[in-house]
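As structure tokens, the structure follows; a few thoughts come after it.
Yeah, one chain of the complex is gone here, protein chain that is, but the others are all in their spots.
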Amino acid sequence: MTDNFSRRDFLKLAGVGAATSAILTGCGPASRYVKREPYMEMPEYTYNGLSTYYATTCRECAAGCGLVVRTSQGRAIKTEGNANHPLNLGKTCARGQATLHGLYNPDRVTDPIQRKRGNASATAVDWDSATQTVADALKNNKPSEIAFLLGTTSDHLFDLVADLSAQTGINPPVRFGALSMFESRATLAKAAENLFGESGMPFFDLGGAQAVFSFGANFLETWLSPVSYTRGFAGLREALTKKRGTLVQFESRMSSTAGKADEWIPLVPGTEALVALAIGRLALELRGGPLPRAFSDIDPKSAASKSGIKLETLERYAEMFANSAGVLAIPGGAALGQTNGLAVAEAVLTLNAVADNFGKPGGVFFSPLAPNQAMYQRSASVKEMQDFTKKLADGKIKVLFVHGVNPVFELPAALEFKKALEGVEQVISFSTFPDETALESDYVFPDHHSLESWGYQRVATGSNQSALSGSQPVVSPFYNTRATADVLIAAAQLAGGKFAAALPFKDEVEFLQSKIAPLMSQSGGFFSAADLPTFMAYFQQYGGWWQTADSRTVPNTADIFNRSLKAPEAEFAGEGEFFFMPFVSPTLAEAGANKPWLQELPDPTTTVMWNTWVEINPETAHELGLEDDDVVKIISEAGELELPVYRYPAIRPDTIAIPFGQGHTAYGRYAEGRGANPTDLLGGHFNEAGDLAFAGMKVKIEKTGRKQPLSRLESLMGVYGVGLGEEH
Amino acid sequence: MAENTNIVHTHHNTEAHFREKHLMLDPLPRGQMNDMVMESMHTTSWKFWVVFAILSVIVAYSLFYSWGVMIAEGLGVAGVNRPSYWGIFLVNTVFWIGISHAGTFISAILRVFKAEFRRPFTRAAELMTTFGLVQAGFSVFMHMGRVWLAYWLMPYANQRMLWPNLHSPLTWDLLAITTYLLSSTMYLFLPLIPDLAMARDRSTGWRKTFYKTLALGFRGTEGEWAHLRNAMNIFAFAIIPVMFSVHTIVSWDFAAATRPGWNSSIFGPYFVIGALHSGMGAVIMVLAVVRATMKNMKYFIRPEHFDAIGKLMLIISMAWAYFFFNDYMVQWYGGDKWTHQLLHFHEAGPMGWMWFAMLFFNIAVPWAVLWNQKWRSTPWIVFIVGFFINIGMWFERYIIVPISLSINRMPFTWRLYEPGIEIPLGIGTLAFFILLYMGASKLVPLIPVWEVEEGQMAHEFKKFGRETVVSVSELE
Amino acid sequence: MIRPEEIKMSAEETGKWGMVMDQDICTGCQACVVACAMENNITFVGEEDSGYGRSMHWIRIERFWEGEYPEVKMTPNQPMLCQQCGSATCEPVCPAFATVHSQAEQLNLQVYNRCVGTRYCANNCPYQVRSFNWRDYERPEPLSNQFNPDVTVRRRGVMEKCTFCIQRIHKAQDKAKSEGREVVDGEFTTACAQACPASAITFGRVDDPESLVSQLAKKRGHGIKHLEELGTLPNVTYFKGG
Partner (left out) sequence: MIKRLFDWLRQPLGLIAVGITLLAVFSVAAYGISLTQQAPEQPVQFPHQTHVAFGIQCLYCHPGAAKGPSAGIPAQAKCWACHNQIAKTETSLLLAPLKQAVISGKPLEWVPVAQVPDFVQFNHRAHIAAGQNCENCHGDMSKQNVAENPQVFNMGFCLDCHKQVAGDDHEKLVKLVDCGTCHY
């Protein structure tokens, strides 16, 4: 089938023509030196100057939104949302739009390379020897000494490696992504398991709700599936068909979500569980009847005083829970990323039982599993990553394959992943970009960019429908890169024996087909076909396969009130007077920093471009004698960072916040040496579910006396009145 | 020949005292005066060449090289941004057009009103007009994003059905400035003809050819004089409305825009008077320098002239203060919230010091100094006053252009302006102005000798008993 | 005495294409900004220039603050782009007719190749939505492969601004014409509206009472047209909601 792909040869041509001369000459007169290369063979559906559209899947995060990419003469011009796709219904986020700046990034890894670790220069190798290297690594090491570290995207590659591991005994692939760390996915899943006896990804039906109480879930920015939750939010607010829904956000720093909320409650960090339980108890008391066990231990008054929220406010919220339909409580993000995070998740999920919204519009569901998925899988928690890192450091792994993740950049400094790599004999990266982990690898065998790749992604949450989102190449590979799946299949064949038997495929596409073929027999699909080629053609044409019916499931809440819910105090590691609140930059996230247009995007809350900042309440800044753009040193138990100050009006005075996304030491010209990485401050403290207590730290601030102006879109004069002089 | 008789009371003044004080009463033989002017042109010290060389280097680097860089790199090397899309370029344009106003004002208005003290320095002033306009032209072309397409602003026949937009104040501006440049150059040239003829008759070599060409064969016949007088009269009258219109139209670049602080109906006269304010200051500076550095000039340019111009400056300063107050008052009293914000920003914003400096230089300094006849007759004092006024007027334009542009109706975009390459470019225009002037001082007679001679012929002493009086004859 | 309604009538434009912005659901996610940049070949300018007010965004999302902590509120996000005024202040001041009113599409055109860069239009735009090419900003190879061939790539010294994706308008019209029909409402939309995850941006014919924009405007009641008091007849309507 890759033959098939090359036969399309829609890319043989350099799509020169008028467009390129436009590039070369801008608005000046057309150059007389333009030459045009015709197609060798014109693909039958292509006309010069007319665009061709291909459906594929966005891999900028793990959500799995469907894309339709406009191509013109073999070049990808624009990504649009796939209107048929059940997850995003034709919409995209900023990162999805900018994916082309990854494809055409000037700093991609263009050839397979070999390097001395940490050395930016490298020697190119050819793909034959690259494949041989992989084959040797598989063959010459004990299976238990071979490990795969994969990212959260490219589920097909995960499946391929999982198959390989199942049949050859090499270590099962470990998946990780910084987003899942900041989302606290493991905690959410664990809480669901504890409460409902079933693991799964909860689905929160924002669109159907009348009032939403979000405990730290920043669902408009990066949480789980921002595009679909934004649509849900629009549904919540849709005032034409129903009453305009309310949103209340509990978090210590105002995110975009809190900014859109009707009420933002900057509660004391760590008291979310108390607040949730207090609201629940007050609501149940209002309703009358016996108080269930879950809410019997909580004292609303002390919860109010501990959290810094007025009791009347809690009573007001309780009344909403007690008396109205469509009230929803969402746990997520920083609220769960504390030592008591699991308790928070359980308390907030239980609060939904008070609202009695499970399985109802505007309530809580389980997200449908993807069509070719047997059970809910989640990526590794940081605790699991710590164990993995320890294994590496102890020399128990001889060969490490890394794909789709950049652990050197993404993992907390306290885990010392980079140092752990020293214990690994051979590190092979499949990174498309020269990221920090690729720099610390012996080999980089670059994978295609996602728009040049085959694959599929399971839609984990955000859609009512069970969906498998399909990827296909929309342009032919720009550089001498090769699909990692193809490399592994070829290497397995070379290695022979059980490896060859584990991956008996001609190439990646054949493997894909083997995984997609079972869908043909499933009913209720968006399309069906009798034979595989037709089915594949539809799969490519529509960008995946999904069921038409709502396939969410309702959690079993029979026992939910009978559990004893605790609200332990959150512990904060480190000395210092400030709560530390790292948050994910919604425009950059873990892998956006090398895309220049994402760098130039103003942050939705601060409008800062091209840099990292530390948010400090203006009152606090005044007390510390800090102005905007003053560089301060932030010291945590794990490390320190120097950052310019942004006086942020909507953050607790005892909290500072730093966005995650910048601070790359490699990763191309647009990312390198820009801003700072807050994971350098993160220690190794976990909650009961094994998620990192990233919001469970305290830090110190020191002045440095230096200044570094932040590029802002907003006007300091117009928005804050800075420099306008005294008021009349 | 009609006779005006001015009675001058001579309590303790003698005729000799009069002579010393007034150029018109201190005639020298014609030949001697001509020689003095020629000598001042020909005597060039090494200092002149040093200054000339330094200025040439500055012009080459600061004006032409920097401009080349800016054309190649784009306006990013300058300090213009959103929202201050116009910066020092436009400040300098308005400033230089302002400078150019005084030349015409002094020459034409004083000629029309037959003010006798004008005679020795009309030429010096007119040269300023032309050279100032050259700098204004440089500044406005620098300002353009794609200056190589500047000819598109000119109406020329083409097959694209495209003409310049006559609705645009910039088009009016271009037409007005072009008209002014042409007419002021003509107005400079006409009175120059007899002096060129004089120089021709006293030169040899290439200079002879040069003057011969320019003098257009002027021999001084009665008929030639009559025609010349006619032409000069027509121009003197015609150029006054042109002058007023030019700066009014310049003001419309701002006043016609829908911006807070700009959209003001008084901008026309306010700009005209502002132009005269800085222009007079510049004239007096030039005269002080010319008098101090060029040979024989102390005879032609005397304290009486500084005294007379000083008086004019004081009056203009008062008029400027009146218009300033008028503009401010109406905007403050009747303006919307954006205008209020802007006015507040002018005074209390980060550049508030400039607003106060403007008032100090434009009002306080001239009012404090120029009331005193002795001070305003002292060249170095009025030089300083003129310098201050020019700084103040430059500040005024700076406040109107980049500072006012910082504030608009979209507070999200408010931003300060920080000049970049505009500074060398601005210095370049200043250096080029001085360079042109220095060059001209060696090529054309700075003193219109024939006008001085004419004036001296018209003045005579008469005795009424023991009283000495001066009588001035009407010459035409 | 002329009454305001008459002024509106006498102004030649009633508008053709228009937009409705629902500020209540705009989350400020910036998807529209990148979508616009990708569609229209807008250049990025780097850290220094973007911090100095030289970023080239054709659409920007404005937000202000109200009140003090803890009662502080973010004002509803306000996407600000060219309002395609019926009586635009940018148009008369251009000496070269580089920004002109399209009689056919009722849009404010910016003709890049005619622009000489006086920047008067940008000064006179009360919405401050025009961006100027201060430099030839570098887009190193192979980033330029992404350029949209339907949109001119601008160089230094040229003003630019939102075009309401006029290339898409033309394409839709061309397609409809080739199929012998009229353009249907919703058949195409601008890049920003297409990307917006919250569907806060709606684009369409404001002169067609049946179109979605007109319907939305009608349903939502009185929207705001920014700085309407200047008589610019903007074609973008804002709903603050709440």
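Points to keep in mind about this one:
To keep things simple, chains are lettered A, B and C as they appear, and every chain counts its residues starting from 1.
Criterion: a contact is a pair of C-beta atoms (placed from the backbone, for glycine too) under 8 Å apart; a residue touches a chain by one contact, two chains touch by 3 or more.
Treat the numbers as computed from the prediction; the structure is a model and nothing was measured.
Considering the whole complex, the hidden chain is in touch with A, B, C. Here one chain is not drawn; of C:E105, C:D136 or C:D207, the residue touching it is C:E105.
For chain A, the residues touching the absent chain in the complete assembly are 12-13, 17-19, 21-22, 25-27, 29-30, 32-42, 47-50. Residues touching the missing chain, restricted to chain B, are 158-161 (touch as defined at the top). One chain is missing from the display, and on chain C it is touched by residues 97, 100, 102-105, 107, 109, 111-114, 150-153, 163, 166-167, 170, 174, 177-178.
Note that only the chains that are shown with their structure count from here on.
Ranked by C-beta contact pairs, the top interface belongs to chains A-C. In this assembly, the chain whose C-alpha centre lies farthest from chain A is B.
We define each chain's centre as the mean of its Cα atoms; on that basis chain B and chain C are separated by 45 Å.
If you average the Cα atoms of chain A and of chain B, the two centres end up 66 Å apart.
Computed centre separation for the pair chain A/chain C is 31 angstrom, with centres defined by C-alpha atoms. Listed for chain C are residues 52, 60, 62, 64, 136, 158, each touching two or more other chains. Within chain B, residues 410-413, 415 each touch two or more of the remaining chains.
On the side of chain B, the complex with chain C involves touching residues 73-77, 80-86, 143-147, 149-150, 152-153, 162-165, 167-171, 174, 253, 256-259, 405, 408-413, 415, 418. Residues 340-341, 344-345, 347-350, 352, 406, 410-416 of chain B are the ones that touch chain A when the two sit in their complex. Of all residues in chain A, those touching chain B in their complex are 713-715, 717-719, 723-726, 728.
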